[in-house]
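All protein chains but one are shown in place.
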């Protein structure tokens, strides 16, 4: 329904792009609301939106299309009824292929640089659990609306790993300093209610539709704002963190590759995957 | 009344200076309370305390006099019954004179460096609306008391312009990080009540007199503090932001000059001035 109207109202290039995106091979879809001009980017990689190379590349490409689209804003959400994103796909890190793991981490850097530095207003409609990489995506947006009874947080220490500096700086930009530190040290997952209380999310909604509507309402607050002045303002405010990763992309990649290949880390990931398998077969 | 007593109690040089400041050509007045030793700096440029070259120079000179005066503190306020300061005078930026606009921006830098880095306790009695440059002056002070039913904020994006980095860092030092970001992106004007709730102002007062009394009460909290140790402490805490502008004064000036002379910006300012003219003639 939204799509059919869209054909008449948005530039042809956009509509074509939009149509392409629903091809079966794509792990994301983008829908532009013809009334509001806001694009909804939906992650759709069953079973849990695990961030593997292909999903990351599709997210990156979708963000770039939305930037090029002159969309009024970007709402990030999930097609899964209970999971926003389960975070980085552990199969990318366990016994990794030498070439592929580099492409994987580079794609993750690309996604963060594009989303955190996006020139359009961004909001996350968090319609399910959102640990680790899922939390990174959500906190990279300017606004967060979450459904009740889910959890969100950077729980890396619970898995025996250390979040990169840019995961941490994104998280620290949302919460008071020591509260962020404590949660990162604990690998704490916040319930929706706890997340709202500390400001990790901005609003709670009772359905995905309501969450998207509230995100759209937030993006609507920029209706009377000059888009270029807004984009330059946001980029100036986020310049320091963006520059830091841009300057250290190679070191950040090498650090990750070195870390992942440690025998203790490989062993830990193996045990974790084994436990998932057992859960699945129960 | 305050002036007559002052003559007996403060060093002659101060009193003389104080008298000079009420000459007709001066756009600010400074009154030192003989009981408390606190100086009140009043902006007085009808109709709206638009910050033009002359007003900025007078504010700067008044701050320097108060520093030299050994005043116990500085309270910044306005003689206008409904406007603290309407911010930068747009006539300085529209079809600007090449020499004058450089002097104008340099004077603004001087005012901020002097006020943000002032060695005496500073407080703003915000007795009217305080957008853009008005908000910059208020947030550069250590404490803010505001009258009800006015508004305050950095609304640059609504005018299609981008606040300089030091406007933003001053604003971000008062509010939580993401809340500051959101407000800057939105060009949001906070009502007095909203400003109090988020910490953009510290107290509300029902009259200008009460606002000044509350500012004086704040300054009184330093009564038993060593003034030199206090000044060094404050300067150490604000050193990073002060150093950043001091190091980049020239680039900051050139950036502003380049920006203001963009045809799109000139066109936007022209339209805005036209709308003000129409309003005035209604």
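Think of it as A and B in the order they're written, each chain with its own count starting at 1.
Note that in this section a contact is a pair of C-beta atoms (placed from the backbone, for glycine too) under 8 Å apart; a residue touches a chain by one contact, two chains touch by 3 or more.
All values derive from a computational prediction rather than experimental measurement.
Q: Which is it among A:35, A:98, A:178 or A:278 that touches the chain not included here?
A: Candidates A:35, A:98, A:178 or A:278; residue touching the omitted chain: A:178.
Q: Of the residues listed, B:50, B:121, B:134 or B:160, which one is in contact with the missing chain?
A: Final answer for the missing-chain contact: B:121.
Q: Which one touches the absent chain: B:173, B:191 or B:217?
A: Result: among the candidates, B:173 touches the missing chain.
Q: Using the touch definition from the top, which of A:33, A:142, A:156 or A:252 touches the missing chain?
A: Considering the complete complex, A:156 is the one touching the chain left out.
Q: Suppose we count only contacts with the excluded chain; which residues of chain A make the list?
A: So the residues of chain A touching the missing chain come out as 156-163, 165, 168, 172, 176-178, 180-182, 184-188, 268.
Q: Could you pull out which residues of chain B are in touch with the chain that's been left out?
A: Residues 121, 142-143, 173-174, 176, 199, 221-222, 224-226, 228-230, 232-234, 236-238 of chain B touch the chain that is not shown.
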